[in-house]
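One protein chain omitted, others in place.
Naming follows writing order (A, B, C, D and E), and every chain is counted from residue 1.
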Amino acid sequence: MHFIKTIKITKISLFLTLFILPSLAVADELNGANTAWILTSTALVLFMTIPGLAMFYAGLVRSKNVLSVFMQCFAITCVASILWLVVGYSLAFGEGNAWIGDFSRVMFSGIDRETLSGDIPEALFAMFQMTFAIITPALIVGAFAERMKFSAMLLFSGIWLLVVYVPVTHWIWGGGWLAEMGIYDFAGGLVVHITAGVAALVAAVVLGPRKGFPSTAMPPHNLTMTIVGAGMLWVGWFGFNGGSALAANGDAAMAIVVTHISASMGAFTWMVIEWKKFGKPSALGAVTGMVAGLGTITPASGFVGPGGALIIGLLAGIVCFSATQYIKRVLKIDDSLDVFPVHGVGGILGSLIVAVFASTELGVFSGYGFADGISSIAGQFSIQAIGVVSIIVFTAIATYVILKLVSALTGGLRVDSEDEVQGLDVTSHEETGYNL
Amino acid sequence: MHFIKTIKITKISLFLTLFILPSLAVADELNGANTAWILTSTALVLFMTIPGLAMFYAGLVRSKNVLSVFMQCFAITCVASILWLVVGYSLAFGEGNAWIGDFSRVMFSGIDRETLSGDIPEALFAMFQMTFAIITPALIVGAFAERMKFSAMLLFSGIWLLVVYVPVTHWIWGGGWLAEMGIYDFAGGLVVHITAGVAALVAAVVLGPRKGFPSTAMPPHNLTMTIVGAGMLWVGWFGFNGGSALAANGDAAMAIVVTHISASMGAFTWMVIEWKKFGKPSALGAVTGMVAGLGTITPASGFVGPGGALIIGLLAGIVCFSATQYIKRVLKIDDSLDVFPVHGVGGILGSLIVAVFASTELGVFSGYGFADGISSIAGQFSIQAIGVVSIIVFTAIATYVILKLVSALTGGLRVDSEDEVQGLDVTSHEETGYNL
Amino acid sequence: MHFIKTIKITKISLFLTLFILPSLAVADELNGANTAWILTSTALVLFMTIPGLAMFYAGLVRSKNVLSVFMQCFAITCVASILWLVVGYSLAFGEGNAWIGDFSRVMFSGIDRETLSGDIPEALFAMFQMTFAIITPALIVGAFAERMKFSAMLLFSGIWLLVVYVPVTHWIWGGGWLAEMGIYDFAGGLVVHITAGVAALVAAVVLGPRKGFPSTAMPPHNLTMTIVGAGMLWVGWFGFNGGSALAANGDAAMAIVVTHISASMGAFTWMVIEWKKFGKPSALGAVTGMVAGLGTITPASGFVGPGGALIIGLLAGIVCFSATQYIKRVLKIDDSLDVFPVHGVGGILGSLIVAVFASTELGVFSGYGFADGISSIAGQFSIQAIGVVSIIVFTAIATYVILKLVSALTGGLRVDSEDEVQGLDVTSHEETGYNL
Amino acid sequence: MKLITAIVKPFKLDDVREALNDIGIAGVTVTEVKGFGRQRGHTELYRGAEYVVDFLPKVKLEIAVSEEQLDSAIDAIVDSANTNKIGDGKIFVTNLEKVIRIRTGETGNEAL
Amino acid sequence: MKLITAIVKPFKLDDVREALNDIGIAGVTVTEVKGFGRQRGHTELYRGAEYVVDFLPKVKLEIAVSEEQLDSAIDAIVDSANTNKIGDGKIFVTNLEKVIRIRTGETGNEAL
Partner (left out) sequence: MKLITAIVKPFKLDDVREALNDIGIAGVTVTEVKGFGRQRGHTELYRGAEYVVDFLPKVKLEIAVSEEQLDSAIDAIVDSANTNKIGDGKIFVTNLEKVIRIRTGETGNEAL
């Protein structure tokens, strides 16, 4: 996204000017309008995690674990923010090399109120990026909900942020090796959704299923909470994708249009599938399809048009629906809140299919062209495929290792079986969600 | 609103330039600040529907129907968005004639990232308008809640959007016959609230009351949800009315001021009436008065001042309170969540009274003047009255015909009586809202 | 904040130009970008009160009083808005003298759509300030929740707004005597949090504890509601502190960065303290620490850097945690929802400590310098201390007198004991929160 | 004295109470319960995970009556709660050895 | 053995439990119920639609006791739950034929 879009103009020089040495970009002037929009977008993306995603997830668990999910999302928000300030931003967006940034921005040093990144304050750029660094580990929570130790969860999320999220961000948005290749990831299909989705799948397998899965029914305790959270995610996503234009202009507007259309189409498609297949469309299905549509359009949102978005939303609904059934019913993996089939699969789908719908030659389904120097769907597709595969492999291995390490450090990743039965709210936090 | 405000300057030419052929408006430059504010406003108006309105309504029904209301709001959001993209926007804002637009913008064709509408991207204008096209049919949900078939609801909403909302929008904001007359409707008193309110009344009558109405008590199942939704509506309305200025300037600021004042005064008035009449002010009363105040100020929000807003809010409280009592207690019509007495009556009141408080000669209650070429309250009032009456009549007839048609297509508009008793959540969506 | 930051440039003249006689500031031009951001910020700050703070508080009471808390927050919103329009803004920001404004802006007279305040519309500045005038009395609700008469509450809040909030605002942001001294209060540590916190303590003492306190357990009835409200407060605070820059620039960006960091650190610290002290970190603890971090950074948010914010958040967690324990366990004062220990103590802490971290000589913990003409931590600190002490004393005395007056007028501040047992929802509002 | 425990469909509660009222019985204590029996529940699907809801919401009425009221009370309940559909519920009768009104200390039929 | 079923006002629950505790009875099972009786409910208004809430929230305590404990238990409940206001509730006593503690299989008074 951020990086990629500008690099198309004068690849290396702009890169240096805008991102690595922003304080030197004296020639550039602050653009107040763009700043206003990114300030807003930052609030919107934070809103996605708290309370949006927290509610979306918390409504899906059993009522004895509702606070534990909220607590995980909140604690991750705090820890990720502090880590991002201390070292994360610097390692992700500091110049460094093709693989990792450097320590030039540790504690946001060198970032003054006047320092710019492009034509917005660098403090704002770093803050906007912080909200992405928050939501990504928070997404993984859905995989290990209702059974992971709070201490292990915290340690895992912090390490994972630095070891997985930060380098991948550098590769794609920080001028790293995938950026150099011309990969397309407007707002985080690879950086956010694939990393989170794959980590979720690995975590679900390593932790094992919840006690009783899949024989015992574990229906969502409060679907109204989940739907309200879904609504907030939808709205917040305007900041996620629209803000990734880093400007208040037609790019941002079109990003919002395609985002919205894909969400609508994803939800509608999922609804229709359930209607056909099970006889009744469910509200949970509709909002799941919506999230699938949003996740899938994310990497493509700056590169495709409304027609493309319609197809992307349609495919998101079909593919993510099938993936959900497959993981749960066939593989019987307890990725409890379906993080991988929705975000992981959606992210993969979107990161690949952007190569098609970015094409300017599809009539009403056209997009806005390929990366600099690339002239065909196949050309763009192969770069996207390289990115997808390498990030899947890297994330899977790194996540596995981190989990094993954390397990060793905390004496096991899971709470003990009795606590799991009684619920994490009381046993881990000495609280109960509801006393109605 | 959008259209009307500009037409005052150089009526036809500007109209052509800004709205019908925006891509030709090459002379105009993108205004980043206005774009930033309308991007934000778009998010705010979507936020009004999901989760705002959905929560407001869902809290008012019985707990066995809570998900069905959420599902209706979500499904309408999806369907209205897709229809707006495919054909709705083009028919509403395409040049066309005095009655309807054309097909020049089908699938947003001709809208590029650089295309402007006035000084903001046309993609953004179309998207902002899309959020209005979403909330209008969603408002009607309150009338047929707890008893309408999901399939019939979906079909009705889609057809109604194209047959009622789209042409009325064209008449008023798309340069149609009412626009030509100089009608005032800043943010949708006629376009949104009267159409939705009247359609609600017709739907309530055609569908008939809920089983048990009015003898059985049907208290709101979760007023906290309703109040939270009300808060979101209030905040979101800043985007609805403030965004309708299509600029980040004093007009937007003043629109927000009067919106806020009318809401405060509407809520306060309703509260006081209940206090006097029933001995106790209720929270539901307060938020209902707030919505009445918001709905009533909507058509007037760009034309009146804070003093006028105070009076408008006061009248909104009094008139909508009386209307609610009348419809429910005297006429015994089961407009279940009071859509007509609040939105319909509020919309009518506001659309007429703007003719008074737009006057610049009322001292502290003055507004910002009449439409171009009109010089008296009576002059403006007669135009407003023509608009109100014709839109009421058109909406009522069209809604009735659509309902009959949908009924024929879906084998009856209502779920069967046993399903109604058991609740729509389980019978239509195979889910339950709460498993606390 | 607003005032203070500009006064540094050319103290008195700018003051006159920008704030007292804004309509004369003809030389200044509207800045659309700043307007866009303050429009957004205004929505965000309203969002903090409704539904944010209302949910935060309502979740903490027992379910029989949930609507009464919502109702109090909503009614205060209405009344404060109307009072602000009628006379509050004029008395706070009208030129007047060192102690109080004047009547030049009564009913916003003289404020046209073109009138500017600095480079944004004055209508917007007045509206933005209105949202601060709403949240401050609403914060006090937490002290007398579950037992105060609705009529007494309404009367108290209205009078308190005019007698306490309005003059203090004038002293600090309206060019009054503390402004003249060069006091630092970027977004309302003194104006908002100290006044509300001290008033809360006084109200808790004057009203006396809830029936049963402290022997009977009164656990929060819905912590999920509280946490969701907390999330909204966090997001909305970006508008509160970021908007107080009155511009979309690096100052706003940095204000958001330090706000976010302090919130994260406050929450994290509280969590760790509970973990150490009680064995388990609680979600309620985490969000309380977050609010403490936010309240504490508020006065400092435009003057300190991210390093300073980290320390401020840490101290907020430690100090406010201790204060909570002390008030509740040692003093046994039933400040029911801990308004004083969190907001009052946080506000005091932040208002004093800004004198340290504004210093430019603390390396990575540096801020952006002292007020005009002040050159040392001690210098700034003594001004801050004068402000803190005088506002505490003034607020305490005035609040006490108002409460006694209101008590006389309404025949006692509390509902009768039976109504308290049955709950305020039914006895004061004839409603119940939940019929699940 | 006898204690009647009746398990009926929730939407029949008002009818039953009215029928009891008509024969002069105003005191009833009601509990929301889950019923398992011949009548089957339904299946809910959450993202494809099946969840068989095998209980049905019912309400339980407990009514203390004097011997004389017993038969008319039973008849009143049967008549008003009957929908002729499976799951209409049951009536159980147990012997009540003692009844006391807390407010007054009255016992026996007086206390009903 | 006897089964005492007491219906009392919710805010009296703690007092009753304490009173029972004082006479050596620690085991109680409590259910939230809706009570209909002489005491009248209230009317709620939702946008002018009246809703008569004719039930009152009550709690039901079930206490299995030995014959010897019966009278003191009844006295304890009456004393602690009494507010001298209408709606204070009732006590019902039925005969218990058998009591079993699931954990140990103990029966009779042992199992209480």
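Just so it is clear, contacts are C-beta pairs under 8 Å (C-beta built on N, C-alpha and C of every residue); 3 or more make two chains touch, one makes a residue touch a chain.
Predicted model only: the values in this text are computed from it and were never measured.
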| item | value |
| --- | --- |
| Displayed partners of the chain not shown (whole complex) | A, C, D, E |
| Which residue of E:A64, E:V78 or E:I91 touches the chain not shown here | E:A64 |
| Options A:D28, A:E180 or A:E430, residue touching the unrepresented chain | A:E430 |
| Of A:A98, A:A378 or A:V421, the one touching the omitted chain in the full complex | A:V421 |
| Interface with the unshown chain - residue positions in subunit A | 216, 421, 426, 430-432 |
| Absent chain, residues of subunit D that touch it | 2, 5-8, 31-38, 55, 58, 60, 74, 77-78, 81-95 |
| Footprint left on subunit E by the chain that the document does not show | 3, 17, 26-31, 62, 64, 94-103, 105, 111 |
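To be clear about the criterion, only the chains that are shown with their structure count from here on.
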| item | value |
| --- | --- |
| Labels of chains that are neighbours to subunit A and to subunit E | B, C, D |
| Where subunit C and subunit D overlap in contact partners, by chain label | A, B, E |
| Comparison of A-D and B-D (more C-beta pairs in contact) | A-D |
| Of all other chains, the one whose Cα centre sits farthest from subunit B | E |
| Same or different contact residues where subunit E meets its copy subunit D, judged by the half mark | different |
| Chain located farthest away, centre of subunit C as origin (C-alpha) | D |
| Rounded Å distance, subunit A centre to subunit B centre (Cα mean) | 34 |
| Distance between chain centroids, defined by C-alpha means - subunit C, subunit E (Å) | 47 |
| Multi-chain contact sites of subunit C, meaning residues that touch two or more partners | 31-33, 36-37, 40, 222, 248, 430-432, 434, 436 |
| For subunit E, residues that touch 2 or more chains besides their own | 44-46 |
| Pairs of chains, among all present, that meet the touch criterion | A-B, A-C, A-D, B-C, B-D, B-E, C-E, D-E |
